[in-house]
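Complex shown without one protein chain; remaining protein chains in place.
Coming up: chain A.
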Amino acid sequence: MITLNDVHKKYSSTVAIGPVTLQIPTGGITALVGPNGAGKSTMLTMVGRLLGIDSGTIEVAGYDVATTNSKDLAKIVSILRQENHFVTRLTVRQLVGFGRYPHSKGRLTKDDEAIISRSIDFLDLGELEGRYLDELSGGQRQRAYVAMVLAQDTDTVLLDEPLNNLDMKHSVVMMSHLKRAAEELNRTIVIVLHDINFAGHYADYICAMKNGQVVEFGTPERIMNDEILTNVFETPISVIDGPKGPLAVYY
């Protein structure tokens, strides 16, 4: 469980987050949605202790992220931010191997190798594992980074817009991988999503943010609603019954 208690953060003179008080339940996928600048990525970054907070507390599985040793946190929560512009020339397997760093400090054991192989297989990267990252497409690289945080084997996984750079097919594949990870590997996955319909279909909970505040939190059935979505995104949205559940139409 992730607990945010009265969290404030002044990001710049015009942008501020909070106060946010929120509980994200254990298990399943929780999607953070909202318009640009709502503070989704910032909040995720703070939960992943990459960014400090001004006041309040954030706890992941009972550990306060501000006071817990970063090395220990690395075994509890992993975070993947949007892609780095600098591409190191590591092979996919080497990169995924560094996901084991918190456990092995670089000296990979047999168990580590098995977990690395499992992560690679999980994201269908078997064919690519010997390739260098700079030889991959943006989408393949994205999958490699996700495999790396899965190999970190933390109960909580935070992903900042992992569907960036992905086309329709690969977005769907990525979301089903994550759904499987949540179900089969019992992970709690918190994910920033741009497309409300991806959230509506794959997420177990949706957390809607606006102007640095959490304005709605609930199951997709509850959030996928004309009134709520129109209010969150500040543009007329109607939800219709699609062949696979509710669909938000915003054009």
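Before moving on, here are some points about what is shown:
In this section, contacts are C-beta pairs under 8 Å (C-beta built on N, C-alpha and C of every residue); 3 or more make two chains touch, one makes a residue touch a chain; residues count from 1.
Here is the rule we use: contacts and distances are computed from a predicted model.
UniProt lists the omitted chain of the complex under the protein name "Iron ABC transporter permease" (options: "Aldehyde dehydrogenase", "5-oxoprolinase subunit PxpB", "Iron ABC transporter permease" or "RNA polymerase sigma factor").
Within the whole complex, the absent chain has one touching residue among A:T57, A:S117 or A:Q213, and that is A:S117.
Remark: the omitted chain is touched by one listed residue; of A:G18, A:G34 or A:G48 this is A:G48. The missing chain, though absent from the display, is touched by one residue of A:Y11, A:Y63, A:Y101 or A:F217; that residue is A:Y101.
Mapped onto chain A, contacts with the missing chain fall at residues 48-50, 70-75, 78-81, 84-86, 88-91, 93-95, 97-99, 101-102, 105-106, 108, 113, 117, 120-121, 125-126, 129-130, 132, 149, 152.
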